[in-house]
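Okay, handing you the structure first.
Removed from the display is one protein chain of the complex; every other protein chain stays in position.
Presenting subunit A:
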């Protein structure tokens, strides 16, 4: 009887230690960049678009403390389907990635410019969403592209001076070019046979 008790206690202690070890290992697992699965579901982007729209609406109703300190360069959002379809995937990707980068810079500036605390959450959301979009594009094997430092005067860019215009550009860019790029992404095409 005593022997049985001892044996069982030994087994239970061993199991507990093993479990603890596994937990520790999982927790401290080195964050190796594992190949991302392609995110082809556009509902993610739809969510970002909705949040960007909310920010734009909030900005339109803002009376004070919501202005850009200086003009920012933003990508052009217009899409002519004939023209767009003539471009190859690489060009499209470059266009989208540079535009996203420009928007990120602009929103960062806006975040510091706007003093209205109500808008801060919206702007933070938008910035976060842009980073997520980068991740999505990365998952689709679309490389990041950083335009040169002198962004002003680049082809396919505008300059805006008001916060409302900035957010409007932001929304239109997401709805237009980013979406078209994701729709046409090669990685997603292979999944959907």
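Following the convention adopted for this analysis, a residue touches a chain if its C-beta (ideal position, glycine included) is under 8 Å from a C-beta of that chain, and two chains touch if they have at least 3 such contacts; residues count from 1.
Just so we're on the same page, contacts and distances are computed from a predicted model.
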item: Complex member absent from the view - protein name from UniProt, among "Glucosidase 2 subunit beta", "Serine/threonine-protein phosphatase 2A 55 kDa regulatory subunit B", "GINS complex subunit 2" or "Erythropoietin receptor"; value: "Erythropoietin receptor"
item: Given A:26, A:64 or A:80, the one touching the chain that is not displayed; value: A:80
item: Hidden partner chain, touching residue among A:11, A:57 or A:183; value: A:183
item: Contact footprint on subunit A, counting only the chain that is left out; value: 42, 46, 49-50, 76-82, 158, 168, 172-173, 175-177, 179-180, 183
